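Every protein chain but one is kept in place in this view of the complex.
Residue numbering begins at 1 within each chain, and the chains themselves are lettered A and B in the order written.
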Amino acid sequence: MNDVKQELIVLRQILSIPQKFSTGPVMGRFLKELRDNRRIMANRCPRCRRFHLPPREVCAICRAPSGEFVEVGPEGVIQSYDIVYYASPDPLTGEARQAPYTTVNVLLDGVQGKDTLWHLLNETDPTRIRRGLRVRAIFNEQRTGSIHDIKYFDIIEGGTKGAAQ
Amino acid sequence: MARNRNVGIIGIGQTRHSSHREDVNQPEMIHEAVALALEDAGMTRDDIDCVVHGNMELFEMVHQPDMWHVIGDGAYGKPGYRLTTGGTTGATLVCAADTLVASGLYDVVLAVGFEKLQEGHTTGGITNMADPLWGRELQTGALTGMAAAAVIEEFGAERAKHAAMKMRVIMDRHAMLNPNAHRQFGFTEDMIPTMVENVPPLVGELRLVHMCSQSDGACAMIFASEDVAKKRCPNPAWMMDHVTVHREETFNLFGNVEEITTMRYAATKLYERNGITDPLRQIDVFEMYDPSSWWGLDWIREFFLLDGDRHLRMVENEEIGMDGLIPINPSGGVVATNPIGATAMIRVAEAALQVRGAAGAHQVKKEVNLALASGFGGTLWTVLVLLSKNPPVLKEERP
Partner (left out) sequence: MSNTHEDAFVVEGKLALPYQYFAGTVGSRFLTALRDECKILGQRCEKCGKVFIPPRATCERCFSDLSGAWVELGTSGMVANFTVIHYEEPHHPRKAPFVIALIKLDGADTPLAHVVAGVDPSSVAVGMLVKAVFAENRIGSIMDINHFEPA
């Protein structure tokens, strides 16, 4: 038997499968309000009164079917955030993301309960971000009925609120 | 939960977990672990009544791989199940095997968990867990800095960062003793300050070294009824109990219900059911699924139902070391070795090795009567398994 290292075959490919996602009526309403009216809509549980954001069909705690839609935001307060340095592939596009980018959980003005909206923050400098900062949703001019009709949240300069000092 | 009969773990096999397994395909890699488990049990393929198989869906993008893997895992012509529950899969396979034997349906069950993470993209794959309409473009797999941010907020940056890095160093020290571990670095305590500042960050304060490995590997375990176990094995590890807590909506649920981690919830239930009132003392060793050093650190408090900074002190004072009050991850844990579909099973396998006194160089010196193993996955789920040196007393035998 020869002592040359055996060639090991590797098959490499990007598997790309087209998919369709159905919004359903609740998420559909939420996305249409972003697209057509630049409004962020939560819906409320008729029993515990908690707001769901994004809106849900059924309250996870009460199991009651959700009730009315209510407009919230467009400003709110940062509850938590993640500054992502690692550029992973986005499975919706197959391409590596641009990094760094910051994801943020925002408690929007008007929300009863603590459901936050998860979105992007237009800031990646860790010295400039902390819990409690006030932020505002910035909408795209061209909107298609996607969560990214909100382009990102901007920090409102000079508008900090209590919390972490 | 009442067992019809006791279940003993009588065979354990693992591959040498690695990121360089281009020399085998999936069934061949699995076969290595299965062959070792059969050898450990002194059994052949003919002794196995049923095979339960599992891994993460999607990672290798091969569907129903249990069909293909019949070539290597001995399942040809046998009853079998395929289970996939995210990161907890390995532990769920243990629960399933235990239940199948305890019920009386099968006498000997082979459980097989594996992952060939080099064949897919782990972070990209996990990102598919997020809702495609609002979270998928934001989520970065299992990577988040929020656990670190919470610990830092509670204990201050300097102490928190040091404790998390010390946790990592202790885990590596244990991994160095485990021939099957994937990553063995030889970290020492004096390296901590440099590592804290200089290791590249992934997300926030979660740095590359804190984060679990991405490994190719397989684990196989053989579960047998009490009769068969006692006949075939001089020292089975006995299944005492297991509890599974899977929950959705954990990332953004800051609702009106008291928030309790699945870790604390599972531990509370398990301890109540098994008469454990002082877990730090009654449990002899804990193989914890630590996806990152930050979570590993934080969950010491959750799993042992502690308060305040006791868990930080346990790390700072090395009470979790091999000779400590409660050795944690003598195998090196998940930060050192993580073939995801096998990982949670490896926690149980390593705990079983400790109970049987068969862990070799990474065997803890103290006598191990009760061992705890945890699985983690999905949106902060927990599976908790309790093993004992002696077969539990079955309900109908109790006075």
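Couple of notes before you dig in:
Basically, a residue touches a chain if its C-beta (ideal position, glycine included) is under 8 Å from a C-beta of that chain, and two chains touch if they have at least 3 such contacts.
All values derive from a computational prediction rather than experimental measurement.
Considering B:84, B:128 or B:282, the position touching the chain not shown turns out to be B:128 (whole complex). In the full complex, chain B touches the hidden chain at residues 21-25, 27-28, 31, 35, 44-45, 60-61, 70-72, 74, 76-77, 116, 118-121, 124-125, 128, 132-133. Where chain A meets the missing chain, the touching residues are 6-26, 28-29, 31-32, 57, 67-69, 89, 91-94, 145-146.
Keep in mind that, in the parts below, only the chains that are shown with their structure count from here on.
Look at where the CA atoms of chain A average out and do the same for chain B: the two points lie 31 Å apart. Of all residues in chain A, only 8, 10, 15, 19, 21, 23, 27, 31, 48, 50, 54, 60-61, 79-86, 88-92, 103, 105, 113-116, 118-120, 126, 146-148, 164 touch chain B in the complex they form.
Across the complex, chain B meets chain A through its residues 22-23, 61, 121, 123-125, 127-128, 132-141, 143-146, 149, 153, 200-204, 248-249, 251-257.
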